[in-house]
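Below is one structure, written out as structure tokens, with a few remarks after it.
A protein chain is absent from this complex, but the other protein chains hold their places.
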Amino acid sequence: MSLASELLQYLLSGLTMGGIYALVALGFVIIHNVTGIINFAQGEFVMLGGMFMVTLVGAGVPTVPALVLSVILVMIVVGIMEFGAIRSAKRASPVSLVIITIGLSTAIRGIALLVWGTNPYRLEPFTAGGPIHIGGATIVPQSLWVIGTTAAVLALTFFMFEYTYWGKALRACVVNKFAARLMGINPQKMSLFAFVFSAALGALAGIVIAPITYVTYDMGLMLGLKGFVAAVMGGLSSTPGAVIGGIALGVIESLGAGLVSSGYKDGIAFIILLLVLFLKPGGIFGTFGSKRV
Amino acid sequence: MKELTRRKRLRHFLIALFTVFIFVLPFFVSNNYYLSVLVVIGIHTTVVVGLCLLMGYAGQISLGHAAFYGLGAYTSGILTSTYNISPWLAILAGAMGTGIVAYIMGIPIFRLKEHYLALATLGLGLIIHVVFMEEVELTGGPSGLSKGIPYLAIGNIVFNTDFKYYFLVWTVALLAIILANNVVHSRIGRALRSIHGSEIAAQSLGVDTGKFKLQVFALSAVYASIAGSLYAHYITFISPSPFGLMTSIQFVVMAVVGGLSNIWGPILGVTGVTVLTEGLKSIVPQLIPQAGGEYEIVVFGLILVIIMIFLPEGLTSGVVRLYEEWRYRKERADETS
Partner (left out) sequence: MRLLEINNLTRSFGGVLAVNDVSFSVDKGQIIAIIGPNGAGKTTLFNLMTGIYPPTHGTIMFKGTEITGLTAYQIARLGIARTFQNLQIFNNMTVLENVMVGRHIKSKTGFLGAIFPVWPVQREEREIVEHSLDKLAMVGLTDQAMQPANSLPYGRQKMLEIARAIALEPELLLLDEPAAGLNSTETRELIDTIYNLRDQGVTILLVEHDMETVMEIADRLVVLNFGNKLAEGTPYEIQNNQEVITAYLGEEGSGC
């Protein structure tokens, strides 16, 4: 294979994972902007989405209803989580909140382990058919599903931000929490909404990626962390930044793994993270609001 | 002044009492399994004491301490098994090396705060863990060091039984506690706590907060490294799996459960969590036969959430607060009668 087609190959697989990271990163940004919380359990939403989907499909439910049902189930779980744990701890310090979401993610992962065990689950691709060849590189049809779904979900999200009441309220919180409160937007409801919405994003990511990566109880950890890395690259409070950050991370990681060493693939994301945090603490694509002393 | 001396005496008395308790305890524990659990508690206590200095006193989170624990273990393991260096020298080398790594990595990391810091330390831990997995020639990769790690020995006393190792481990753990206690009640300890209280106020009083964060991070890494070395010489075999993110989280859980800003917190937290997980190990398979070995993480997670919500200062501070309230009420009663 020529270098060009090799690069194209990495680019394509990077785009696939990048889409997933973008969805997770978007969830981080929405929750962070609305509640100020960094939700380390974000990756578990992805895992839950994949697991519910696999289970439902395994039980004979057709793809589309299974997909809808899985997303709804994850939203319910996360709603309960927000209601039960996050809400009772709203006044905790940032470090305590970090620890709480780590605790939640650990607990969810543990429950998944109890329910589904350690075996990886496989989901049939949404559409049958062999790999597609593009300029010397190949791509499996499911990758197209991932990229397509990501694009559609992102478009829908931004549409919602622009044109629906809840979306506008959410965006108001995202842009300026204080002003949003002055406008009479109930922060508690928004917090619940932010968590549930991010849960849906995560669940969708988990469902579309399931046929490519398999689903394991512990997949959420890495996906969540990398989604966060992507969000930080994007400046942590910018929604387009999160998307660009996610895609950039996916591509860089794929190139790095291909050209340097695949064993260090997971390390690459964190080396990027450390570099971003140190060199450009405002994120590559955004700036953090300065804190009042 | 008098009150200060009283409190100091009480502290020293409690430490002395605890020391006696610790060194008498093994003579009443005949079961080898219980002894080995106590050894592990001692090793973990050493790590968590350091972590509490960082988290409870300086208020800085670290989700990467298992990596420092691993650096100690691997330095000891590799230097003694591959290069036949004296184990004691290897422990020292590991401690110094880990301290230096933590200090240097800390320089950029501690420009960050709160969740960025959590993430950066987590990232650092993951990167070091990846190195354990990937540097196969040095570390043996995922399957671990192939050559055995020797037992520790002083003269012709070889620490090759749980009973003997218990004394070694707990001597180190007690030293760790005593030295940390000294730090806490010193100028340095106050400087650390002032960072936690208000970083801006601390700086405006002349405390170089950046320097202190680095130093306490390095100190806590040294604690973890020494504990890691002790672990390596105890198990005599190491692989990357005990040095991953789960272990880092476990250390944080132990620290948080015990209470971060009390020197007895680590012992209580480590013992509580260990007893709980060991207990679950024997109970859960009877209740849910198909459960794998790692269900304890559910419990970890839930404990963490519950403690942070209901007892954010941890068990020890909860107990101390109850005691102080009791004392206060008693004094009031004495005054009125």
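We just call them A and B in the order they show up, numbering each chain from 1.
Here is the rule we go by: a residue touches a chain if its C-beta (ideal position, glycine included) is under 8 Å from a C-beta of that chain, and two chains touch if they have at least 3 such contacts.
In this text the structure is predicted, and so the values were computed from the model without any measurement.
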item	value
Residue of B:Leu179, B:Ile235, B:Leu276 or B:Leu302 touching the missing chain in the full complex	B:Leu179
Sole contact to the chain not displayed, among B:Ala73, B:Ile188, B:Ala227 or B:Leu304	B:Ile188
Residue in contact with the excluded chain [from B:Ala118, B:Leu152, B:Ala202 or B:Leu245]	B:Ala202
Missing-partner contacts on chain B, residue numbers	1, 3-4, 179, 182-183, 186-191, 193-194, 196-198, 200-209, 215, 219, 261
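Note that only the chains that are shown with their structure count from here on.
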item	value
Gap in Å, rounded to a whole number, between the CA centres of chain B and chain A	33
Of all residues in chain A, those that touch chain B in their complex	38, 85, 88-89, 92, 94-96, 98-100, 102-111, 113-114, 117-118, 221, 225, 228-229, 232, 261, 263-264, 266-267, 270-271, 273-274, 277-278, 281, 293
Contact set on chain B toward chain A in their complex	55, 59, 61, 63, 108-109, 111-112, 114-116, 118-120, 122-124, 126-127, 130-131, 133-134, 200, 245, 249, 252-253, 256, 288, 290-292, 294-305, 308-309, 312
